[in-house]
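Just below is one structure, and these are the notes that go with it.
So, subunit A:
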Amino acid sequence: MNKVLMSGNNIIGEAAIRAGCRFYAGYPITPQNELTEYMAEHLRTVEGGVFLQSESEIAAIHMITGASATGARVMTSSSSPGISLKQEGISSMAACELPGIIVNIMRGGPGLGNIRPAQGDYFQATRGGGHGDYRTIVFGPATCQELADLTMDAFDLADKYRTPVMILADGMMGQMMEPVIFKKPKPRQYNEKFMLRGAGHGKSKIIRGLILDPIDMEEHNWKLARKYQVIIDHETLHEEYKTEDAKLVIVAYGTSARIAKGAIKRLRDKGMKVGLFRPITLWPFPELKLRKLAEKINNFLVFEMSTGQMLEDVRLALQGYADIGFHGRPGGVVPTPAELANVVARHYEKKD
Partner candidate 1 sequence: MMLKTIFSGFGGQGVLMMGYSFAHSAMNKGYHVTYLPSYGAEVRGGTANCTIAVADEEITSPVASEPDYVVVMNSPSLITFQNKITCGGTMFLNSSIVEIRPSRKDIKICAVPCGDMAREMGNIRVANIIMMGAFIKKTGIVPSDVYLKSIGTIMGGKKKSVAELNQKAFTAGYDFVKD
Partner candidate 2 sequence: MKGYIEINKELCKECHLCIYACPKGCITPAKEYNSRGYHPVCTAEKKECSGCALCAVMCPEVAIEVYRE
């Protein structure tokens, strides 16, 4: 297949449609509007495709929940403030065990914040976000190619575990264009018994998250927890870059990880042995892999476009066995590799 030059937002849309997404509902918000527009333009040309511009982000998440219940592959997207509104529905999808993809093209926050790229929604994404004991699988892609690949994988995982999956990117990833090659999607595997299509002549089905008996509700919670444990055991993804000989490792994801790689090139040119640990799944967080790295390296620096959220996961993973520094640029600032390189160099020399 040919390489094409597309923006991140459009890539997500194209990958979703190729993966069999046939229902999308969304509400415009910058910087993800191109994705909504892409789905409006292209879903109508595929058989069975439905695009709905909803009256709100809340309505959108419930529209895709309904469509998902019928057995369709579904997606919605928004940016930070809109994702806050969707949390009610995400919690409900997790409770009802309905698959679906939620794309968050993050912008500055809290509140309305601004429309520049930021990473302040890490907590919201990785801790469930809505109420109740649940998790969502969260991908943190760092290249347009990864956006294409992970969007397709997200649909497979959502079906496999019957759970909502979030793609957590930022305004930079959404707006940026890079060449991509779309891989061939896998054939869908999703049992018809989970689809609500009318009872026919059989027994009627109920999909619900309201379980009034606390003992039954407890069991439902443990059932979800066991499922999440299986996901932790099997679906964790990460990338290590130049860690073999590293004396300091930067931990960063998404756009931050790109900047970190730029910084690492500069530092290596000056003879400093710096590497990168990049979680690709933000939940489940690749904590065992990171801990393993701490067996030989004890100098880490977390870099995020936030005031320090993934930092907490890194602390939990390393459990005090390594030094952890932090550099953050919240609020929509995208630092340069040169700036980060200076910060890293200071940490490097302090320990050296």
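Note that in this section contacts are C-beta pairs under 8 Å (C-beta built on N, C-alpha and C of every residue); 3 or more make two chains touch, one makes a residue touch a chain; residues count from 1.
Basis for inclusion: all candidates are chains of the complex that A comes from, given by their letters.
Since this is a predicted model, take the numbers as computed values, not measurements.
**Q** Contact as defined above, complex as supplied: which of the candidates 1 or 2 touches subunit A?
**A** Selected candidate, touching subunit A: 1.
**Q** Quick check on the complex: what are the subunit A residues that touch candidate 1?
**A** Subunit A residues touching candidate 1: 3, 5, 7, 30-31, 115, 171-172, 175-179, 258-263, 265, 334, 336-338.
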